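One protein chain omitted, others in place.
The letters A, B and C name the chains in turn, as written, and every chain counts its residues from 1.
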Amino acid sequence: MVEGSQPAGAAPTGAGPWGVALRRLRRNRLVLAALALFVLIVLFSLAAPLWAVHVAHTGPNTTHTLAKVEVDGEKREVVDPTGKPTGPLWFGAGGRFFLGADGSLGRDEMVRLMYGGRTSLFISLIAALITTALGAALGLLAGYFRGWPDTLISRALDVIWAFPVLLLAIALGLVLAVGGLQIGPVTIPSGSIWIPIMVISVVFVTYTARPVRGEVLSLREKEFVEAAVAQGAGPARVMFGELLPNLWSTIIVFFTINVANSMLLESALSFLGVGVQPPNASWGTMIATGSTLIKSAPLLTILPGAMILLTVLALNVLGDGLRDALDPKSKLRLEVHAGLAEPEGTPV
Amino acid sequence: MGRFIVRRLLGMVAVLFAVSVLAFLIFNVIPNSDPAQRMAGRNATPQLVASITEEWGFDEPLPQQYLTMMGNILSGDVISYTNRENVDERIVEGVPATFSLCLGAALLWLTFGILFGYLSAVRAGGWLDRVLTVVAVTGISIPVFWLAAVLLNYLSYQAGIFPSGGYVGLTEEPLDWAYHLLLPWLTLAVVQIGFYSRVLRSNMLDAMSEDYVRTARAKGLSERRVMTRHVLRNSLIPIVTLFGLDVGVLLGGTILVEAIFNLNGIGQYAFESLKGLDLPPIMAIVLFGAFFVVLFNALADIAYAYLDPRVKLEDSAQ
Amino acid sequence: GSSGGKEGGTLHGTYASFPDALDPALARTVEAWTAMYDTYLPLLTYAHADGEAGSKVVPALAESLPKVSKDGKTYTLTLHKGLKYSDGTPVKASDFPASVERMFKLNSGGSPFYTGIVGAEKFAETKSGGISGIKADDKTGQITIQLTKPRGTFTSELALMYVAVLPADTPAKNMTADPPPATGPYEIVKSQPGRGWSYDRNPQWEKANGKLIASVPSGHLDKIDIKVVSNPSTQVNEVERGSSDWMQTTIPTDLYNSVKEKYEGSQFRVEPTISNYFFWMNTTKPPFDDLKVRQAVNYALNGAAMERVYAGTLKANQQILPPGMPGYKKIELYPYNMAKAKELIAEASPSDRDVTVWVDDEDPNNQAAAYYQGVLKKLGFNAKLKEIAAEDFFPLIGNQSTPDLDTGWLDWYEDYPHPNDFFQPLLAGESILPQENSNLAQIDDPKLNAKIARLEEEPLGPKQEAEYADLDREYMEQAPWAPYGSRTVSTFVSDAIDLEDIVFNPTFGQDLASFQLK
Partner (left out) sequence: MSEPLLSVNDLRVGFVTEGGLVQAVDGVSFDLAPGEVLAIVGESGSGKSVTAQTIVGLTRSPNTRLDGSIRLGGTELIDADDAQLRRVRGERIAMVFQDPMTSFNPVYRIGNQLVEAIRAHRPEVSETEGRRRAIELLDSVGLSDAERQVNRYPHEFSGGMRQRAMIAMALALEPEVLIADEPTTALDVTIQAQILELLRQLNRERNLATILITHDFGVVAELADRVLVMHDGKIVERGDLDDVFYAAKDAYTRQLLGAVVRLDQAPSLRPSPGAAPLLEVRDLVKHFPVKRGLLFDREVDRVRAVDGVSFSVAQGETLGLVGESGSGKSTLSRTVLQLLAPTSGSVRFEGREIGGLSRRQMRPLRADMQMIFQDPYASLNPRKRIGQIVAEPLRLHRRASGSELRRKVQKLLDRVGLSPAHYDRYPHEFSGGQRQRVGIARALALQPKLIVADEPVSALDVSIRAQITDLLEDLQEELGLTYVFVAHDIGVVRHVSDRIAVMHNGKIVEQGPADQVCEQPSDPYTRALLAAVPVPDPRETRARRGSSAL
């Protein structure tokens, strides 16, 4: 009796590990909510030019210190003589200064919040991309070759790890703000947002490289790797053909976490004045300017901070959901066990 | 054990050396203004700048400057460029505030992190687990400095429940000491409580599917005893290592919280020196921070070997 | 001072950060000078009075103002007999040259003011062999100073903190951690760098110095404790609650107006400063080599808007000399007129439209620069803002090799109330240097340079003040800068302190000796 062709209890034919993961994600309501929130925030930021041109009729950096706005018939000053900005006018002035002015310069807070989103998201996503790619590559090399490449990479990572994270980031940010950065042919002018991107990428490499290295060390002992070597596959083919496909789940999970951490670090750096250079808006710089007016206009501090909180929260929930969906071991464990997703009565 | 200590000490010295070289290079190789000019002030004349350069040896080759700097740091009489005062004294003065802040916050997040992690693991899937999960994930996502500013504004300036920052010595008035540190502790701990409870929860859920837990139940132990003596005990081992690493890193960088709550600790001193591009204190503080990171790294390994008899110290020394 | 008010008691004050030094030879900031005004006395000092009166030089350790030779190169003073340091040791005439030499040995920021003394230049180089130009006779107490060439500002410079007299054996190192013995009414008894310091009455003041030196008040308080509180909002909070009596730091823009409304008159008072906040324009490079463009910028910059950006802590003005400076006469060549500005730009039609604006990262200066960037944009320039750490800012823009030095922000506070302290370093051709350049506009007009050099040598009198006023106008016609105002600071005390009789000296700030409990 040859075994039945239909293996017991398997998913429909052709559904690879990604298929299974996707199906699991679709059923996890918390993850779907987080994804929706993140997409919403991205759209909110991308809509910045539309809102600026059609509703607020001002750019993010345009100052309106002496300007007046028409609200229900009477003219109101954007910034009063003592430098105090107007509070949110909502749609009182046709959407202008929807969330009020950002300080004594009288810039539109809503427009800056949207443009700030663009900057913060851009920096965090790109920095996370670089960190994850660099960390994964270093982890793969160190884990596979072991010996002196592993020691070299690990010790270098130890040094970056030992260097107090924030101190390193501030030092780099400060110094690069003056002279800019020269990497081979590429020169990054000092004010550009690529400086914080480079700084954040370097600082977080260790957080990705180490776990990837650990996973490669264990994957490397598995028999399917030995089978590839037995067929004459060279190191490159083993690393990228056999090991890398198994690392994607870790890499993707770390990418989401890196985006979250990059956003937090970017806002800290901008708050300390060594991240995004004024007058460009980023949620971090907005908290910095806002915090000087925290007593008289607390909203100017709470709003950008809340935006960061929501974005990072969405990313963390997404990261968690992805980790459980992609992690083969947890097949039965989390969703059904934790009751976060509905246990299914009928087979799919 | 001795072998481990010797290897780790050498490792530490090597890492600290590399960290000091990195810090030195960042401020010297990458272009910024010449320290002599900064010290000469606004009425500087070329002659004054020249004599400052000569006095401080800024014209000497970089390796030479590095050696003199490190010599001063290790012998304890390194002088800051901007206000020419003894850096080591300032660091020593900052130690009580930074240590009280870090260790207090660490204690806070360890207790609540473990409590929340344990509860959400034991009642996995229940409403308590979902609530604690949301609280934990939100905790991880809060920008620390923003939380500090908001708490300081609402709980101190507006409501006046808490003092508006400042550090009171433990030996002077212990009660006041704690009263002044409550908000800073809370700010630092919130993020970590979220993180630790998440890690402990996932460790415990893994441990629950281990064979020895099934054996424990088969022995007729009560559920509570199985959960504490077996599941929790094994899941705490990675937490101890994580704690060792986090405290080390923390001691190096409590810049934001100290600055906002004006605790006058090492973090704040580091931030002031950074803003002034004042290399001597930056080097000293970076080394001070790195030392603790590496030290706690080693302590974490020792704790791991102590807690898990399978791990021998020698092979964890690589 | 007002009648009533208690003698004695303790004042609790706060600073936002520890001053750069509590060593008179080294200190160069107003915060440090306020802390030492009543502790370390030079031979001469500035009258302990408000406004114009506070700019007058009066004798301190010297019996009278210096006798100046006809050629203006020899200054002779005589030390009071019987002066004592707070540790009881007598003040000797030879302590003065020793203190000046100590200042040169420490490479102090103030040494450039005294290189005019014969032999000072050589001593600054070799740090040995004494300064030949200063003779002191301990028996008669007479001190004679030879200058290489006449120097109208020297009397004002003799009254600066840099040359406060200290015992000859004071070590040539930063004494902030244990300050040297005092000559004034208060001595510093405890100093913890980074944390705070405190004063007691100088026992020798009542016994000896007080009787001899009429120009310096004896002070009402017995003890003064100063604590460093780095968060200004916390400082305001503590003064409002009364847990501290006075905050030296200017109130943050966010709270300024609410504190002003609540406490003006009772615990709060606005104080003018002799300072100038301006945007310099590099006259050697397009687009700012064209006078029309520079004038257009002056027309386009609106003082009223600037006052709002500074939330009421700025008084608009459009010239070189700020109000309160001897020789000040109001000039307004470019009243705000955007249309005229655009017209001038159209006429000049500059080819290079890319402009870099430099500013430091202190709030609200960076906000002001952001506003200025907006103005340049309106005039059709593509302006890029570059924000640099405050500590690093001046040396960086003072270094000619820094690229794109087109325009930028700067603030300048008087070192001492003398017009030359603005014209010579900021506008004289000789101040244009490759590295330590303070003439950022790099304006080099031979006629005006000669006028500055001439007036520098003549002692300051009504004739000279009038000529300085004309000089102010002549420079503003060249419009090397777009000045927009001078900053005001504030005195904010708790209700335990009598506000009226607090003296605010334009150079030394609040006079600690004038504080009195109600």
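Here are a few things to note about the model shown:
By our rule, a residue touches a chain if its C-beta (ideal position, glycine included) is under 8 Å from a C-beta of that chain, and two chains touch if they have at least 3 such contacts.
Computed from a prediction, not measured in an experiment: that's the story for all the values here.
Shown chains touched by the hidden chain across the complete assembly: A, B. From the set B:Leu221, B:Leu245 or B:Leu295, the residue in touch with the chain omitted from the display is B:Leu221, counting the whole complex. Across A:Ala228, A:Ile252 or A:Ala306, the single residue that touches the chain missing here is A:Ala228.
Touching residues on chain A toward the chain that is not drawn are 1-3, 5, 7-11, 13-17, 20, 24, 222-224, 226-234, 237, 241-242, 245-246, 248, 328, 331-332, 335-337, 339, 343-348.
Residues touching the missing chain, restricted to chain B, are 3, 6-7, 10, 125, 210-212, 214-223, 225, 229-230, 233-234, 237, 307-310, 314 (touch as defined at the top).
Please note the rule applied: only the chains that are shown with their structure count from here on.
In terms of their C-alpha centroids, the spacing between chain A and chain C amounts to 47 Å.
Chain B and chain C have Cα centroids separated by 41 Å. For the pair chain A and chain B, the distance between mean C-alpha positions equals 23 Å. In chain A, the residues touching two or more other chains are 174, 178, 294-295. Annotation for chain C: residues touching 2 or more other chains are 233, 389, 392, 396. On chain B, the positions that touch chain C within their shared complex are 32-34, 37-49, 51-52, 55, 79, 82-86, 89-90, 93-94, 156-157, 164-166, 259-262, 264, 268-269, 272, 275-278. Considering their complex, residues 233, 252-258, 260, 302, 304-305, 307-312, 361, 363-364, 366-367, 370-371, 373-374, 384-389, 392, 396 of chain C touch chain A.
On the chain A side of its complex with chain B, the touching residues are 155, 158-159, 161-167, 170-172, 174-176, 178-179, 181, 260, 264, 267-268, 271-272, 287, 291, 294-295, 298, 301-302, 304-305, 308-309, 312-313, 315-317, 320, 329, 333-334, 337-340.
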